[in-house]
Structure formats: C-alpha cells, structure tokens
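A single protein chain has been removed from this complex, and every other one stays in its place.
Presenting chain A:
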Amino acid sequence: MWHGIDMCSLVYSFAFVPCACEHQGIVDDQFTQLRKLEDENSPHFVMEVASLFFEDCEKLINNMAIALEQKQGVDFKQIDECIHQLKGSSSSIGAMRVKNACIAFRSFSDGQNREGCLRCLQQLSHEYSLLKNKLQTLFRLEKQIVAAGGSIPRVH
C-alpha cells in the first residue's frame, strides 16, 4: 500500500514545510494553532481557511492597486480600510510576514504617500505570493499522502 521511500519523503516534506515556514517567519504560532484545530470532524479546516484568505487577499490587493492608480486623487481612507482588513485576516491565519507588510504599509497610507504605498503594495504582493506558494505545497503534499493511502500526521 505505501510506496516505501516515496511515502517517507512525502511525510517528511509534509512535516518540514510548516517548520521551514515558521523558521523563515512566513507563518507564526497562530498557524500552528489552526493546524491543531484540524480533526476528523474538519479534516480540511486549514485548507478552507487558507482558501478564504487567498480570495480575500487577492481582492484587497487588487482594490488597493486600483485605488492607487486613480488620477483624480488617491482615496487613502479606502486604502486604510483595505489594510486594516488584510492585517486582521493575516493575523487570524498566522501569516506573519503579510501582517508585518500591512503594518509598514499603514504608515505610508497615514502619511498619504503614494510612492511609498506603491512600494508597500509590491512588497505585500511578494509576501502573499511566497505564503501562497508554501501553503499550496503543503496542501498538495497532504493530498498526495492521502492518495497514496497514508494518513495525515496531526499536530498536538
């Protein structure tokens, strides 16, 4: 049933990815807390929350990009609201670097500094892409383990 070394390396990678993420500061303890909540009743809890976060993040980044492009004047109040929302949801999922990028962004938004905001938005997009990449790797590994007949090691 198990494919020998393949399963071992899958499970090893599955354990390694979150550790590496936490080590690099991509996620913090809150992400571990979410993984601990996953159980037989909600085996895809983290994936579901992450999907909601990806949708939210992409929408907000897009809205901010549009707002910053407005020739007749940037609505910094709208930018601020987007940042507040994103800071909240990144904090809830444990996306530490995204959250920190939001905090930095806020000071430029408060200062109504368009150039600064554009740089921050770029940084934010970068952090988001990094996180999404890592988490999708994790979820892909999870699916592979299950497909190969293994069970997901739970966090305690």
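In this text, a contact is a pair of C-beta atoms (placed from the backbone, for glycine too) under 8 Å apart; a residue touches a chain by one contact, two chains touch by 3 or more; residues count from 1.
In the analysis below, contacts and distances are computed from a predicted model.
Have a look at "Radial spoke head protein 9 homolog", "Response regulatory domain-containing protein", "AP complex subunit sigma" or "AP-1 complex subunit gamma" and point out the UniProt protein name belonging to the hidden chain.
The correct option from "Radial spoke head protein 9 homolog", "Response regulatory domain-containing protein", "AP complex subunit sigma" or "AP-1 complex subunit gamma" is "Response regulatory domain-containing protein", the UniProt name of the unshown chain.
So which of A:88, A:111 or A:149 would be touching the chain we can't see?
Touching the chain that is not displayed is residue A:88.
Can you tell me which of A:53, A:108 or A:128 touches the chain that was removed from the display?
Counting the whole complex, the residue in contact with the absent chain is A:53.
Among A:37, A:66 or A:146, which residue is in contact with the omitted chain in the full complex?
Of the candidates A:37, A:66 or A:146, A:37 is in touch with the missing chain.
At which residues does chain A meet the chain that is not included here?
Touch set of chain A with respect to the missing chain: 30, 33-34, 36-37, 39, 41-42, 45, 48-49, 52-53, 56, 85, 87-89, 91-94.
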